[in-house]
Structures are given as structure tokens and as C-alpha cells.
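A single protein chain has been omitted; all remaining protein chains appear in their positions.
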Amino acid sequence: MTVIDHNAALARAGANVTGWWSRTLFFARRYPLGAVGAVIVAAFVFTAVFADVIAPVDPTATNAKYSLAPPSSMFWLGADFMGRDMYSRIIHGARVSLAVGAGAMGLGCVLGIAIGLASGYLSGWVDLALQRLMDIMQALPLLVLAIIMAASLGPSLRNTIFAIAIPLVPSVARVVRSSTLSLRELPFVEAARAVGMGELRIAVRHVLPNTLAPLIVLATAQLGSAILVEASLSFLGLGVPEPHPSWGRMLSESAAEYVRTAPWLVIWPGVAISLTVFGTNLLGDALRDLLDPRQRS
Amino acid sequence: MTPQLQVENLGTWFYTRHGIVKAVDGVDFHVAAGETLAIVGESGCGKSMTALSLMRLIPDPPGRIVSGAVKLGGRDLLKISEEEMRKVRGNEISMIFQEPMTSLNPVMTIGKQIAEALILHRDMNRQQALKRAVEMLDLVRIPEPAQRAREYPHQLSGGMRQRAMIAMALACNPKVLVADEPTTALDVTIQAQILDLIVELQREFKAAVILITHDLGVVAETAHRVIVMYAGRKVEEAAVGPLFAKPLHPYTAGLMKSIPRLELMRGEERRQTERLQEIPGIVPPLFALPAGCAFAPRCPKADDLCRRERPTYEEKQSGHWAACWHTDG
Amino acid sequence: MGAYLVRRLLLMAVTLVGMSILIFALLRMVPGNIADILMDASGNDDPKEKARIVHDLGLDRPVTEQYWQWIDGLAHGDLGYAFVSERPAIEEIAPRIPISGKLAGLAIVFAILLGVPLGVVSAVRQNTGLDYGLRVLSLSGLSFPSFWLGLLVLMASVQWFGTIPIYDADAHGFFAQVKMLALPAIVVGFRSSALIMRLTRSSMLEVLRQDYVRTARSKGASNASVNYDHALRNALLPVITVIGIEAAFLVGGLIVTETVFNIPGVARFLVEAIRWRDYPIVQNLTMLIAVVVVTMNFLVDMAYMVLDPRIKFG
């Protein structure tokens, strides 16, 4: 019989893990990719929140002398066409990405939850109408709908958030609806009803928390796609306008012109977007493994 | 009668977040050709894991076979390579699973699934194997076997599917057939037919059968010898007659009280409302077993000794073994 | 089956009608109209000329009438006239469809060729270094903005070949076209391949946990046989769904990629038309995309029925 190292096997399985810190460490070891993702997302949020402190200079300050300056000790990631420090711009870009990403995700989730609960709860023709509305919104690819929304609303930070949030609604609504449908017949919900709790109260107090796990997984995925859609919109000139330093727009017109003469203008914003979305995706995968019992191995 | 299959000190452990789970903890048994050995217990007692251990189909991780020997025809199946083991599976030792719907590949025809084992172990080509598969279907009394062989599992009824499973398991004329709850998922009427079929085919094929079930009614009808398992260990072992006549272990006794009358079962559907007397409590989590007898918390006879010390497994009467401090009382 | 089909088709029709209203309404919300654009292009602001353009294009009529005119035209196969080119919209849209179609087709082929095998390998070698590597690769596919990938590909192309693929409408022959569209197709398909790979992997893992896989093993089937004969076919069913839907949703990726690679397909044309407030083009193109998406969904369901013997018609 092969020699088996019980302790190693147990450690891999996570036995004897107690306390907050060792649990964190355990999960980090169990889901190394998720841990990397969490670190990236944390760094991203930190950067966005403290952009003013981290960025060495004003991201909008132009300087003729340093137009297209290559990376140096002064401009770590080089300077753009107008001599603005790319490093500072990318740091502040995190703020725009977070604002749009989190804003759109939050708004999309709130609307989606409202519609999903209404749909799953009220059923009948309300459900039918809302479901058809969701069908309609899902009949267009996310970016296409976002582009049309963005164009209809005009370019601004707020409108961009709105334009991205709306297309995110149907998937949230569907998840919430199906959870609601299955939950509302469960004993504890019936019990709540039996003690005379109002339907709305039941929906919010009992049903909603139980849809949380799939929602968290979905929301993480949506954060990533919201950031990507913002970048695409800005790339197409329909997203967040100047002077907000948006990663997507940094890649659009002028940067694309200097693909050869100033490749840093193309590389760094792209790296920033990719890394951030990559982080949210990693985190989202790990969360799904953790929270979705069906996927748990 | 020399044993066809000899299992010694089999240990299968699972490594989980909560610690080591000894799903199978030092189990020995043997079964001879033409003999039917029943392994009985509630779900979670380790009987299915015992079966999967024989096949070496324990999912790893988290499970591992940590000790023991499974001797079949002089070879220890736990020592041979995976490749050799593959030649054993389905050939010398094969298995029937509980849920015939999910245990059959939904996108493969019945005939192909039966033929697969023949192609693997009998050097047949596809035509020969398919032809043999039809014969096997005929053997398990499936009407219009040629037609059925071309159908998909979902097109067959539950009983038919289980017949097909049996055909598949017996296709290569195995020395040992492991039947893991073969009738649990079936209607009562069909259960009896399937059991009859297994008994009949066993006689024909001279196979050793290990019947795994939680249903002592099935055991009484089919098995020659019985092993009762609880929390990964054997707690009682005897021939069917003595065991039913006088169960020594309180657990076995408890199980017996929950058998519906055999006469009632036959030909009549069990009514859901007619609850049987059950053993109070549940099987404890295997990572948190009490120090003494694992059954003590649920046992009406349990005393301090039971809670303190694990009873030894000993031959209480001739051919009747049990692990209990109170077999006399 | 008949009833199911009728119900499905009815829902499709409802969705499309809803879409037509939605898109029509959204477009009327867009600030500025074609007349503003045309006046802007010439840089004069003559209210009389503008009013005439607005009148000629029928934009001064009640919106319900405009909507009805559009739908009525659609019912008769008349897509109206493009505002900018002043040619029948169908003549503007039709020649661009095969371009995007070819690109999307090539991208999907690429995505499948890459995604399915890697997904299978990743699942079979679950939790090995290879699996981690492939998962990182597939996640990166979902994380890279495709326009950035496109720019990088262009950069690399210039670096290594000293040139870039410029779309040539006169390129004929299969290989010439494939050569021209290969790079953009890879860029578009990368994301899809990542998606397909992830789904193949998780679907494969799911299937490998199934009882019938255990049954196959109990018959002595080898790993390869278990993975490919038993698991893969079952695992591919959901993958086919995602391939079908992804094929329709590829339009999103096409928009930026056609822009980066300057391919005159429908996706870029849509953005251009929105910019120009060319309502007939935007409306009809959006409807076209919606029809493709809805039809793809339908076809996927149908394919599912055909491929999965468990699902019965009816």
C-alpha cells in the first residue's frame, strides 16, 4: 500500500482551519487564482479611491515640452500627446472605471432585483409583461444596446453609467425571478406568510437574502463586463468624455495614431483595463466556486 | 466453497475540511461463487463506499483506499496497476447501480452501451458485440431486444433500464457482481421482478453477488449471508436465517422493525402514509464519531460502557458475529 | 411539437415588435437629427434649408405615423431610403452583411477549434498546472478589450511583417479572403473561444461527475474512452447552445474590431449610422441584429432537441 501523508491530505482539504486569518489563508491557497483576483480588485478600488494621493501629478495638466515623452524617471509610463503624465492618468482612470463599473453594476442590480422580485412575486400578467420586456432587451448584444443608449443620452459620466446599467438588467432580473419562484413555495416563506407577514416584507426580508449567492456571483461578472463596455464605448467616442481620464478613450483616437512612435500610449491603458477585468473575473470565478453549491467540488 | 472474492481490512478514508472521514474502516468479508452476500445499512454507513472500493472507483481526491486487500482469483486488486484494473472492471467484477436513469449514458443507445464492455474485454468487433448485446437483452427478458438495443435510455421504462444495466453488467460473465441498491429507485412490483431476475441469472452465471441495500426485505428474499454495517464498520454478520431469527446487534434489530411485511410488499404498492417504526436519531457525522460504540447515541440499550469503549467484533454464536456489549441481554 | 413551435414563434414576433418600438423610441430621443448633421457638415445654419430637409425626410410628421410607415414598409420588404446616402437602405445594408457574416463565421470557427479542445483538456486535467494555465488564458480572453487586442495585433503585424491587413473589397477566392480576415477573426474569436473553453470545461466537469461516467468506468472503459466517448458528447450540448448564442452576440465584438481593422461590415456601419442619425439604417440594422439573435436562440433550441435524445418534441 502506498504511504499516505494524512496531514498533507488533510491540509489540502482544509481541515483544522479556524479563525479569520487562517480561513483567508486557506481560501487563498485553495483558490489561488481567486486570491490573485481579490488582490487585483482590492488594488483597483484602493487606487480609485486614493487616486488624488497616489497620482504624482494632475492628470489633466498639459505640458508642451513633454508631448509624447517616453517613459522615464519623471514620467513612469511616458506622457501623452499633450504632455500629460500617463501614470497619473491611468491612476485617475481607475476612478472613472470604478465609478462607471460599480455604478452601472449597482444600478443594473437594483433595477434587476426590483424587476425580478416583481416578476417572480406578482406573476400573472405583470410577470408576462416584464418577461417580454427582458426578452426584448436581450435580443440585442450588450454592447449594441449600450451604444444606442449612450448615443440617445449623450456623452457624460452619468449617462454612460445609465447606458451600461440598462442592458445589465435582464440577467439580474432573470436570476432573481427564478430564485424567487422557487423560494416562494418553500416552507419558511410559507411560515412567514402564515404569521401574517406582508408579501413585500417577505420578498425583501426572506426571499432576497436567499438569492444573494447567485447575485454576488453575477454582480462580480457584471462589474467586469461593465468596465469592458465602458472602455469600448469610450473607444468608440460614446463613453465618458474628457476631461475624465478614461482608459478606453486613452486607447481611442490619438493613442492609436502613435502606435509606433509612442507605443506606451497603447500598452498601459490596455494593461490597466485587462488587469482590472481579469481581477474581477478571477474573483468572480472563485466566488462562484465558493457560493454556488452546485459548482462546489 | 472457496471464496471468489476475499476482502481484508479494507479502509477507505476521505480527507475533508472537517477532518478524516473513515467511510470504510477495516472491513473484511468474502463471497463465494454462486453465493449472494448482502451488505446492509442506512445510507451513509459505508456500504456503497465499500462497493466502489472493490471497483477502485473512489473519487480521489478527496477519497483514498488506505489499507486492506481485495483478492480476486489470487490477485490483490488494490495492488495492480490502473491499467490492469481496467481489464478487471466490467470483466471479472462488474457493478449495477442504483439509479438506472442517470447511470446510463443518455446520448448512447442501449445496445452500444452493452456492447462497449464486450468490445473492451472480449475482443469483439462492433457487429459481434452488438449482436451479443441483443442476446443479453433477450436474456434479461426485454421484449423486442433488437429494437430496444437501438433505443436511448430515456425511451425505456425504469424497470427496463435496470434490466439493461444488468445485461450490461453480466455481458462479460463476471465472477463477481456488485449490485448497489439495484431496486431502490424502482416501483415495488418491478423491484420483485428485478430481484428475481438477479437471482435467476446468478444461478445461470455462477457469479458471486454482493447485494448492497438498506432494505432488509430485499435481503431476506435474495441473500445467503448478510453483513450489517454502521458508521463504516461491520456490526453484525450471519447467514440470513440466524440473522432474521435473532439479530444480535440492536442496530440490526432496529432495522428489522422498519421492514414492511414481506407478504404485504409483494404485489401491492407500499402506501406512503404507512410509516414504519424507525430507529430514532441519525447516523452521526463520520468525522465526529463518539469514543465508544458508534451506535451508542441511538441505542436503547446503551450504557456507560458502550459510550466509553468500542465493543469488540466477535463470533457470538457459530457463524454469527457482532460488535455489541449487550448481545446477551 | 406544433403547439410549442407556435408559441415560440409567437414570442419571437412579440420580442421583435417590442424591439422595433424600443429602437424607434430610443432613436427619437437621440439629441440632434440628420438635418442637424447635414447642416453641421456644411457648416451653415440656415433654418430654412434645415426645415426643408426635415420635411423632405418626413421627420416633421407625427412619430406614430413615422413608425407605422417604417413597419408598413418592412412588411412589404421596403426598408426605406438611407438618410445619408439617399439610396435604398437595403442596398446599403445588404452588401455589408456577407462581410460581417464571413468575419463572424471565421471567428466562430476559430473559437470552436481553440475553445472546445482546450476546455476538454482543462477539465480532464482539472487542478493541474495545465488547467490553471488554460483557465488563466481563457479568463484573459474575457478580460482583454478586443479593440486593444486588435491594436496589439496591428502593432505586432507592423513589427514583424512591416504591413497590416487592409480590407480589400476586390479580394476574391477563399484563401485570399481568409488571409485578409484571419487576424480580425482571431481577435473577435478570442473572446468567444475563451467563453467556449470555460463552458466546455465546466460542462465537462459536470458530466464527469455523472453516474453514467462511473458506469462507464465500472465497465473498464479507459480514461480516454470515458472522456471522449461518454463525457464529451454530453458536455457539448450546452456548449452548442453557447456557440449559437455567441455567434449572434458576436456583433458586439465586431463593432470595435471592424473599426480597428477598417472592415466595412454591418457592425461598424451601425455605429456610423448612429453617429449620422441615419434612422432608416439604424432601425433596420438593429432589427436585423435582433432577428439574428432571436433566430439563433430558436435554432439553438431546435438543435438541442435534435442532438439531445432526451428532449422530446412537444
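As written, the chain order gives the labels A, B and C, with residue 1 at the start of each chain.
The definition used in the following text is that contacts are C-beta pairs under 8 Å (C-beta built on N, C-alpha and C of every residue); 3 or more make two chains touch, one makes a residue touch a chain.
By definition in this document, contacts and distances are computed from a predicted model.
Matching "Pimeloyl-CoA dehydrogenase", "Peptide/nickel transport system substrate-binding protein", "Cytochrome oxidase subunit IV" or "Multisubunit sodium/proton antiporter, MrpC subunit" against the UniProt entry of the left-out chain gives the name "Peptide/nickel transport system substrate-binding protein". Displayed chains that the missing chain touches over the full complex: A, C (touch as defined at the top).
Between the chain not shown and the residues A:V259, A:I273 or A:L287, the one that touches is A:V259. Here one chain is not drawn; of C:L11, C:M39 or C:I240, the residue touching it is C:M39.
Within chain C, the residues in touch with the undisplayed chain are 31-33, 36-46, 49, 52-53, 56, 82, 84-87, 92, 95, 154, 158, 162-164, 166, 169, 259-262, 264, 268-269, 272, 275, 277. On the side of chain A, the interface with the absent chain consists of residues 60-62, 64-65, 67-68, 81-83, 154-155, 237, 241-243, 252-254, 256-261, using the contact rule stated above.
One rule holds for everything that comes next: only the chains that are shown with their structure count from here on.
Using CA-based centroids throughout, the chain positioned farthest away from chain C is B. Centre-to-centre, using mean CA coordinates, chain A is 22 Å away from chain C.
Centroid to centroid, with C-alpha atoms defining each point, chain A and chain B lie 50 Å apart. Looking at chain B, no residue sits in touch with two or more other chains.
Chain C makes touch with chain B in their complex at residues 210-212, 214-222, 225, 229-230, 233-234, 237, 307-310. On the chain C side of its complex with chain A, the touching residues are 11, 14-16, 18-19, 22-23, 26-27, 29-31, 132, 135-136, 139-140, 142-148, 151-152, 154-155, 158, 202, 205, 248-253, 255-256, 259-260, 270-271, 274-275, 282, 286, 289-290, 293-294. In the complex of the two chains, the chain B residues touching chain C come out as 55, 57, 86-91, 94-95, 97, 99, 102-108, 113, 116-117, 120-121, 152, 154-155, 165, 168.
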